[in-house]
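Questions regarding the structure given below will be posed in turn.
Only one protein chain is missing; all other protein chains are in place.
Chain lettering (A and B) follows the sequence in which the chains are written, and residue indices restart at 1 in each chain.
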Amino acid sequence: MGMREAGKAATAPESVTTESRLARAVLIALAVLFLAIFLILPVLVVFSEALAKGFSFYLTTFKDADAQAAIRLTLIVAAIAVPLNTLFGIAASWAIAKFEFPGKSLLTTLIDLPFSISPVISGMIYVLLFGAQGYFGPWLTAHGVQIIFALPGIVLATVFVTFPFVARELIPLMQEQGSADEEAALTLGASGFQAFLTITLPNIAWGLLYGVLLCNARAMGEFGAVSVVSGHISGLTNTIPLQVELLYNDYNFAAAFAMASLLTLLALVTLAAKTLLEMRYGDSLATSSRL
Amino acid sequence: MRIRVVDIAKDFGRTGALRGANLDIRDSELIALLGPSGSGKTTLLRVIAGLEIPKSGKVFFDDHDATAVPVQQRRIGFVFQNYALFKHMTVIDNIAYGLRVLPGAQRPSKTLIRNRAEELLKLVQLSGLGKRYPRQLSGGQQQRVALARALAVEPRVLLLDEPFGALDAKVRKDLRRWLRELHDCTGHTTVFVTHDQDEALELADRVAILNLGKVEQVGKPDEVYDNPGSAFVMSFVGDTSSLPVEFDGTRLLHEGQPLNATFGAVRGGRCRLYVRPRDIVLSVPGADRLPATIVSIHRTAAGRRAQIAVGRAATIIEAEIDIAAEITSGEPIGLSFAKGRVFPE
Partner (left out) sequence: MLRFRQQSVLPGFGIAFGFSLFYLSLIVLLPLAALVAEAAGLGLTGIWNIAVEPRVLAALRTSFGLAFLAAVADLFVGFLIAWVLTRYQFPGRKLLDAVIDLPFALPTAVAGIALATLYAPNGWIGAILAHIGVKIAFTPAGIFVALVFVALPFTVRPVQPLISEIDRSLEEVSATLGASRWQTIRYVIMPMLSPALLTGFALAFARSVSEYGSVIFIAGNLPYVSEIAPVLIVIKLQEFDYRGATAIALIMLALAFAALLAINLAQAMRRRRYGHA
């Protein structure tokens, strides 16, 4: 091509499988601009608004009894929901990845179901079951048990919404790892439990951690489903996201964003951990490119 | 240890089903399970190991029925196809694993375990690499670690699934020889699965050929090569061409033209004649020879091969010809066969 193309050299791509330098610059600029405006600006605004009235006001937000109650409730809910779903995730992925049984793909589909259901509907189904006019409502009232507008309802809704996270992370990982390592351990005399503990767990450790992190972030930040079952009693049944809503609707913006900044930090930490894990253990997390 | 496999059936293993497989493995022998993919050879190995539970049939270790013995208690050493080394453990920890998981009372002391592992590392010629992780080793080295790990539990039998499958040609040859030496000095009963006939013939004392979930023939390499018991064995082990023939009770005929011998044919009717390339004799056309035409000639590493169209149907067969022979494509010739075997169609 030499001579004929010489004049174009400044803008011509270095190879036939990429675009010209100008086109690349424009495309990169567009992508960066969009991400900056749409994704990064909202995060900045959270911290900017939270600190709008100064750092000492920011700190006083968390001294409020209702705020502390909301933080405590959020921690309690996550402390129940995350271990339950982790246990389930390990059990389900063990059964699905290591064994053959009829109805396996149905089970896998059902596990993903909560992902495709609107958070509001996820909360609603528990109201239908346990609400004052729900199927078990009268019985629960007669026995003095409260589920909706109380801790159990909030936990149930959170468990439902975060149900698939750990399982979804582990199933493809364990399927791809196969059973050869565990079988090797068995031929060397290990019991089934020893094989699980010394071989399976270390093999899935990073994927498991990743799933737990995602599950936890979602459990602490869930809004729609919890909003439906909580009853919005400040100091009692408000989690952090609900407290954010309450403060915001009371035009108490600085406090609302201060509470929101906690969840934003959690999200950022989760993302950072995910990125680190992918960089260091990418080969054992990514389901496509492993040895 | 002697192993007997009796009438094993297995619906669907990972690689292939078994339909009544029988095999008698002698003490201290090195035996190859050879067959195409899906023939059930890996399934059979896994049944012996206790990794698959057969639907019916029995496995005997010496005279004990081992069918129901769990894999942990069979005392077998198993080398997996892709080695299944534990990625999160060092080489030495991989080798020591089988000793560490022993119940408290039987478990040797930490120093003993370490010494034993070091010893094995030396045996597989990897001294000094104990602190490395599996991914830091080459394929051949990983293979030897897998073997050392299997030997650590002092197995009564060594089972290897496609042990050289993932290695390149040169390493494969070295490892084969090394495995043979190792077998000769440790004297373990050793069973390995392969789809490579050269590997089986070169390495094994005896070869068991599997097809469609059954053991078709077991014998020394010479036996299975020179006296194949079935058309399948003949064509799977070594190059083979075949011709449709008919047996009229006394003579073997191809398109009505009698052949120079009957090649063991007994039952009348349509059958096929199987011949090795070097057993095909080329000469000028004549009454006692099959009319044929040379289609093409090509050079191989060792000699020359000719593609020959036989008779009216122009069935293509392959013959080995002398380097010096003056033959050209398109030339009409006469064929006869020095050796061959007839099997029913």
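The rule is short, and it goes like this: a contact is a pair of C-beta atoms (placed from the backbone, for glycine too) under 8 Å apart; a residue touches a chain by one contact, two chains touch by 3 or more.
Bear in mind that the values here come from a model prediction, so they are computed numbers and not experimental data.
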| item | value |
| --- | --- |
| Selected from A:69, A:154, A:188 or A:217 as touching the chain missing from the view | A:217 |
| Full-complex contact with the absent chain, from A:79, A:95 or A:205 | A:95 |
| Missing-chain contacts mapped onto chain A | 13, 16-20, 24, 27-28, 30-32, 34-35, 37-43, 45-46, 49, 84, 87-88, 90-92, 94-95, 98-101, 107, 110-111, 113-114, 116-121, 124-129, 131-135, 156, 159-160, 163, 179, 182-183, 186, 191-193, 195-196, 214, 217, 220-224, 227-228, 241-242, 244-245, 248, 253, 256-257, 260, 263-264, 267-268, 270-272, 274-275, 288 |
| Absent chain, residues of chain B that touch it | 50-53, 55, 70-71 |
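Simple rule for what comes next: only the chains that are shown with their structure count from here on.
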| item | value |
| --- | --- |
| Inter-centroid spacing, chain B versus chain A (mean Cα positions, whole Å) | 51 |
| Contact footprint of chain A on chain B as seen in their complex | 49-51, 71-74, 76-78, 80-82, 84, 86-88, 97-98, 101-102, 135, 149-150, 152-153 |
| Sites on chain A touched by chain B in the complex | 180-181, 183-191, 194, 198-199, 202-203, 284, 291 |
